[in-house]
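Let me begin by presenting the structure, written as structure tokens, before commenting on it.
Only a single protein chain was left out; the remaining protein chains are all shown in position.
Chain lettering (A, B and C) follows the sequence in which the chains are written, and residue indices restart at 1 in each chain.
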Amino acid sequence: MTWDQGLHKATTVLAGEQGTRELTYLEAIRAALRYEMQRDQRVLVMGEDIGVYGGAFKVTQGLIEEFGEDRVIDTPMTELAMIYAAIGMSFEGFLPVVEMQFADFISTGFDAIVQFAATNYFRWRQPVPITIRAPGGGGLRAGPFHSQSNEAWFVHTPGLKVVAPATPADAYGLLLSAIRDPNPVIYYETKYLYRSLKGMVPEGEALTPIGQAAVRRSGEELSIIAYGAMVQEALSAANELERAGHSIEVLDLRTLKPLDEAAILATARKTGKVLIVHEANRTCGVGAEVAALIAEQAFEYLDGPITRLAAPDTPVPYSPPLEDAYRPNAAKILAAARELLAY
Amino acid sequence: MTWDQGLHKATTVLAGEQGTRELTYLEAIRAALRYEMQRDQRVLVMGEDIGVYGGAFKVTQGLIEEFGEDRVIDTPMTELAMIYAAIGMSFEGFLPVVEMQFADFISTGFDAIVQFAATNYFRWRQPVPITIRAPGGGGLRAGPFHSQSNEAWFVHTPGLKVVAPATPADAYGLLLSAIRDPNPVIYYETKYLYRSLKGMVPEGEALTPIGQAAVRRSGEELSIIAYGAMVQEALSAANELERAGHSIEVLDLRTLKPLDEAAILATARKTGKVLIVHEANRTCGVGAEVAALIAEQAFEYLDGPITRLAAPDTPVPYSPPLEDAYRPNAAKILAAARELLAY
Amino acid sequence: MNEIDDELLQQAHYWMRLTRALDDRGTFLHKQSKIVGGYFSQIGHEALSVAAALSLGPKDIIAPMHRDLGAYLVRGLTPRRILAQWLGRETGVTRGRDANLHGMGDLSLGIIGFISHLPASTGVITGVAHGIKLKGEPRVAMCFFGDGSASQGLAHEAMNWASVFKLPMVIICENNQYAYSTPLSRQMAIEHIAQRAAGYNMPGVIVDGNDFAAVYHATKEAVERARSGGGPTFIECKTMRMRGHAIHDNMAYVPKELLAEWEARDPIARIEAELRARGLLDDAKLAALLARIEAELDEAQAFAEASPYPDPATLTDGVYA
Partner (left out) sequence: MNEIDDELLQQAHYWMRLTRALDDRGTFLHKQSKIVGGYFSQIGHEALSVAAALSLGPKDIIAPMHRDLGAYLVRGLTPRRILAQWLGRETGVTRGRDANLHGMGDLSLGIIGFISHLPASTGVITGVAHGIKLKGEPRVAMCFFGDGSASQGLAHEAMNWASVFKLPMVIICENNQYAYSTPLSRQMAIEHIAQRAAGYNMPGVIVDGNDFAAVYHATKEAVERARSGGGPTFIECKTMRMRGHAIHDNMAYVPKELLAEWEARDPIARIEAELRARGLLDDAKLAALLARIEAELDEAQAFAEASPYPDPATLTDGVYA
């Protein structure tokens, strides 16, 4: 088969009837890659050690056997050329999914993302439909260079989309959407959840739309706005508070750029008290944007200070007592929420 | 003379009596470089075309004649190696000042800044006393790659300091402070002001401390918080409003990381209405952090929504009507301020 | 130039003359403040950019940079769209979004619009070549980059990638002696940039970049190698940037003798000497050609000047596809 006969067409091979299955967060990512690769021959994956080895975290395990080395490309160790290569491939009609071995190494390919991919459509109307998978976050004692949550760099940069699934279903559904989106999408997956979080994941066309947050838990007194690994922590804290008689809403942002402003403002207006939580460093993080948005557009509805709980402005430390002090978790959310409830 | 005899010592050659002189913003930067290089033999400057040619904007003109090519280093065209080289030189006791030809090209040297320089002291207690000069900002019809205001990338990254002078005196005083600071400092200078803004600049030891904002104009009804090129625009708008009987405070942030939280909170508490202005893109910009800070810590004092006026989330466009629509200016500040005053 | 047939030589002559005339017009329009911001002249590069582009077929792809006006024109980007681009008009290649020669991309013509961050052309073309190879199509991807850009890590990564995957790619290195004010001696410790090709197990060819025929032969051979599965080739074209880096630069740093030496090797003078030798050109024919080109450019400029500026209301429209 030549490219013209088949590859340019998106072929929905796998529609079938929709069931669901229980998958880990990691399995959900792999399932999404497989589904998209089966469905559309333009989709390919590439990265360091992702083929024969199956990836540093084994996310892509089995893909090279199923799809061959033309579509599962083990690359030289070179993030900048890799992202540029993905951009160039997209100009030839491919839909490349690039794996950064760790989100931390995305800075090595930075120019290709923020200067080229982000601006291209704006400049000469040529879309850059690439997806960059960035395994981020800490809690694994991996130190300053294997634990970063650096999404704010890209949330600030015009022309990119940024997503951060918190559940297996969204890990699946957002990856489908990211791959099909005509824009460069950075997909922050949370290493901490890879094997620790399981959930029901629909089969087939279960896309999570980019740009839509999800209310994970409805409540009246206080809104916790979180994303990625912090959503589970927020839910634990909210459950605990419920036992103490409080009614807490938890909003999972899911997409960090473009933000679901309507959902953010709706929850803020509903409860009047907002606690924003993320694992990334505090200053100029996504939480700052969410807070600013609320302060500007839901000002009259507020019954307390917009509160942020984020990592302090230090690199991610290695030693367990330091990392535990560094990283937000359910207990810290609980304390911050209690304080805000008491305001 | 060998290094050990002289270079390691900071030698205040130029104390003298302090006069002042009128300088353009650009001349003030050059004066600061000369002063520091005369004062301390550890200071050197390097960058593309900064020696023989005097720099793309002629900021370093005359320095190679005065200090020789060992201390005014024309480099190959390679931002990443250049910043790494500066880091390495700092380990040998030098205080290098690196010029990015345009702030836009700082992304090419990104890893060296955010991964190495920013984290080094945290990791093994070795300071990285380098200064990176980044000529930023638009208004010059220079398009998406010669107009960027990308400071938020670095404000978000722990371990860096970021300054952005708005006046010739601060261009001088903050550069002195940046060079002497034991940490990596990114010095955003505003190309738009290079030759268009003149002001009195003290001679000698007139350091502007890092971390201190300046109230440029005192007022009661509304605070405009700005930095860089937007300070002059804010002052024009404030003057205009004064003629209409309003009392406006203008706070010039001067340092973007670490922010002068006390000054920000003081002005917010004083006036109860805050308009934040910057030329950088809106989402997750410095304005978001300032707004979030106020929303969290000055909540009770607010009489109106915290308002941001920033560039929209697009690359900087080239064509004059587009760039004019893109970039905040006095007229747009005036409109936003009027709206907020009427709240 | 013996092996270049008359027709190709005449064709090349037209493109080189058009390139220079359009470039001169750019300078002129800048002096008139009609082009705001910067302007980058390519005078001296006509032979290499036109020859490299002419060695390609219609479905091949190029990633040029800021001194490859000749290549844009040969690929079919019209002076109308280019002039409208320079004047920041909605009818320009980037609809007033990108500045001067930046971003002049149009995949329907097989052209990738460059970004400032050099040498992005080498990175992105690697991906195009990789895509072509995966599709198994007999097409070629060609990039251009300069002597200064050769110092950037990306050039290395791209060449390595192209060689590991044996991609159908041709790398044109425009060694024009300077990167802005920086001479070769300050950029590298070697005499020929092509010496680096061995580090990627690819042929490293050195040609006189001001000799149309020499560049054409070298690129043609490399294009054929790429097309037939032989992998990438590195071609260093020795030339000279005959103007300042950008229009504001009086290039006081360039020794007069060096300029004079290259003035004597002007690519257009050389192709015209050959055409005259073959009896294909005389003063009258040249005058007619130049008049035709000026008329074409007058018309294009009129189009550009009559074109509207982009509507500010559309500012944020085009960020996402």
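Operating definition for what follows: a contact is a pair of C-beta atoms (placed from the backbone, for glycine too) under 8 Å apart; a residue touches a chain by one contact, two chains touch by 3 or more.
Treat the numbers as computed from the prediction; the structure is a model and nothing was measured.
> Omitted chain: which shown chains does it touch?
The chain that is not shown is in contact with A, B, C.
> Please identify which residue in A:78, A:149 or A:255 touches the non-displayed chain.
Here the residue in touch with the unshown chain is A:78.
> Just name the one of A:52, A:200, A:262 or A:335 that touches the chain not displayed here.
A:52
> For review purposes, identify every residue of chain C that touches the missing chain, sorted by number.
Its contact residues with the unshown chain are 151-157, 160, 163-164, 166, 186-190, 195-196, 198-202.
> What residues on chain A make contact with the chain left out of this view?
48-49, 52-53, 56, 74-78, 80-81, 101-102, 104-105, 107-108, 140-146, 312-315, 317-322, 324-326
> Can you list where chain B touches the absent chain?
Touch set of chain B with respect to the missing chain: 2-3, 7, 44, 70-71, 75-76, 78, 80-94, 111-112, 115-116, 119-129, 158-159, 161, 182-183.
The rule is short, and it goes like this: only the chains that are shown with their structure count from here on.
> From the C-alpha centres, identify the chain that is farthest from chain C.
Most remote chain from chain C, centroid-wise, comes out as A.
> How far is the middle of chain B from the middle of chain C, if each middle is the mean of its Cα atoms, in Å?
Centre-to-centre distance between chain B and chain C: 37 Å.
> Starting from the mean Cα coordinates of chain A and chain B, work out the distance between those two points in Å.
Result: the chain centres lie 32 Å from each other.
> Where in chain A do residues touch two or more other chains at once?
Those would be 111, 115, 119, 122-123, 158-159.
> Which residues of chain C are in contact with two or more other chains?
Within chain C, the residues that touch at least two other chains are 94, 97-98, 102-103, 115-117, 153, 318-319.
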